[in-house]
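One chain of protein is taken out of this complex; the other chains stay put.
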Amino acid sequence: MSAAALRHARHVVSENPVTGFALGLFVLFVLAALLGPSLAPHDPLASNTMLALQPPSAQHWFGTDQIGRDIFSRVLVATRLDLGIAAASVALVFAAGGFAGLAAGFFGGWVDQIVGRTADTIMAFPLFVLAMAIVAALGNTVPNIVLATAIINFPLYVRVARAETTQRREAGFVDAARIAGHRDMGVLLLQVAPNILPIMVVQMSLTMGYAILNAAGLSFIGLGVRAPTPEWGIMVAEGASFIVSGEWWVALFPGATLMVAVFCFNLLGDGVRDIVDPRRRT
Amino acid sequence: MRGVLWRLAGSLPALAAVVVVTFILTRVLPGDTATYFAGPTASAESIAQIRTALGLDRPLPEQFWSYVVALFHGDLGMSLTTGQPVLVDILARLPASAELTLCGLVLAMAVAIPLGIIAAVRQGSLADHACRVIVTAGVSLPVFFTGLLLVYVFYFLLGWSPAPLGRLDAFASAPPTVTGFYLIDAALIGDWETWRSAFAQLVLPAVTLGLFALAPIARITRASMLAVLGAEFIRTARAAGLASRTIILTYALRNALLPVVTTLGMVFSFLLGANVLVEKVFAWPGIGSYAVEALIASDGAPVQGFVLTMAILYVALNLTIDLINRALDPRARQA
């Protein structure tokens, strides 16, 4: 990042304290993801039926669940899995969707047709339903959740990368590189890809929140992560049955953490967009 | 009219894509489809039987053909859990999902569109700030979590809502089916007690869905209203001295609604997904909870039927949105 960009970033953060706040939260979440298991005060899997469904206390900050596990420790440890799933899926679709959109915009013709039709096909489904179908068909595992979340975001990435590439191609400097004797693939990867990188980074930060929500939603209905693994969606699902009898903490803490995480990433996404691409501010 | 027919024909590729993808997902991908369709408790013998019955020993194109033929006959297979044909199950449960989703959408539009308009007309006002907060916070809400929060507050704490257990309370019986929408069917026979019960059950899940759909609609309404208010033809209308009511409602709003209508396609994509989660939270007997139950039981045919139904519904909704857009925008009719 150049000095000017850094200055601009600092300006955006000072202009918009909300972005600074989101940045602070983001650091907390990353720390929790990295250090969670070693910071957790209790074993997230250790049950103790004597202590089942205890409300929050000094001993158990978020209370305990139906088999006496410490909810705070579980929420903390789950951070790595939830953020990891989202980050992996976003990285995957960044690579796949970015490359497909790049190729579609660069080569046009049948490459464009195939990529476009694939994206259209995905868009023909309600996205969450498609994600359910993919996980159901491929099997109930974490990698399949990552894959499904990446697939439903694919059209979005393709569209952005394709539009940017077409714009760059029409600007003429691709032709210039070709005339200078570069091979097609070389031009594509060395000349065009770096140019569309900033806008793709914006896209990544904007979809991160949605990816977290999607993965948690899938595990809420019993797809992907399985009990007793600590994961926010599944913890909310487990806590759901206790809501009607008033044991709110079982669902509230993992749910609220999930919500704050998504909120943080959405704010951060807006902030990153303002820094990289001020035009698109709404 | 010809344009409308063309548009109808235009949704055929999407339908074809949906059929192909569901076929691929259930028959082609790795994993033993026969085991999947037979359920977890099946013996080796019955799995083999199912394999022959499903024609899984035949070549793929042949399988695809019989799959398509079966679809045209409305044959989506049998549900192992309910013992009924999947089509029968889905048709019986579809109205519950449709009633919930539509109520959620109407609720969201009723709040989001006026909010977006006021936010755009009075920029920087309280409504504008409220709109911005709602837009950012709204897209961050995990819909299953907001549903649970509402249940806790309005059922457990305040006792205003009935228990989140389906479409009617235990003592009411379903009205005779005309549309399958309890609110309409109960009103048709004038059974207001059932109507009230159905309404009370519907409020919380519909509000949950509505809160979820609020953000994208408010966001696009505000943005498009702002763009239109800055347009040159609004300046013309003001220069012609038209009343501000006419300018905002007849000139600005009608133009601003065009992008809103187009965005509803995306809103539906989210809403149909969120519907599954909300149905699970409120034990709502729609096709979403049907699919979730089937998923847990590893019952393949209902899941496949559900995905197909949702996708076909979504294609139909997009088609409807397009037709509405044509009715509203003369330029779209031309193209």
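In order of appearance the chains are A and B, and numbering begins at 1 in each one.
Everything that follows uses one rule, which is that a residue touches a chain if its C-beta (ideal position, glycine included) is under 8 Å from a C-beta of that chain, and two chains touch if they have at least 3 such contacts.
Definition applied: contacts and distances are computed from a predicted model.
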{"item": "The complex's invisible chain, by UniProt name, from \"Heme exporter protein D\", \"NADH-quinone oxidoreductase subunit H\", \"hydrogenase (acceptor)\" or \"ABC transporter ATP-binding protein\"", "value": "\"ABC transporter ATP-binding protein\""}
{"item": "Touch partners, limited to displayed chains, of the chain removed from view", "value": "B"}
{"item": "Residue of B:84, B:125, B:173 or B:236 in touch with the missing chain, whole complex considered", "value": "B:236"}
{"item": "Touching residue (missing chain; options B:255, B:269, B:298 or B:318)", "value": "B:255"}
{"item": "Absent-chain interface as seen on chain B, which is shown", "value": "231-233, 235-244, 246, 250-251, 254-255, 258, 328-331, 334"}
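Throughout what follows, only the chains that are shown with their structure count from here on.
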{"item": "Chain A-chain B separation of Cα centroids, rounded to whole Å", "value": "24"}
{"item": "Chain B-touching residues of chain A, taken from the complex the two chains share", "value": "117, 120-121, 124-134, 136-139, 209-210, 213, 216-217, 220-223, 233, 236-237, 239-240, 243-246, 248, 251-252, 255-256, 258-259, 262-263, 266-267, 270, 282"}
{"item": "Complex contacts: residues of chain B adjacent to chain A", "value": "13-15, 17-18, 20-22, 25-26, 29-31, 136-137, 139-145, 148-149, 151-152, 155-156, 163-164, 219, 223, 268-274, 276-277, 280-281, 291-292, 295-296, 303-304, 306-307, 310-311, 314-315"}
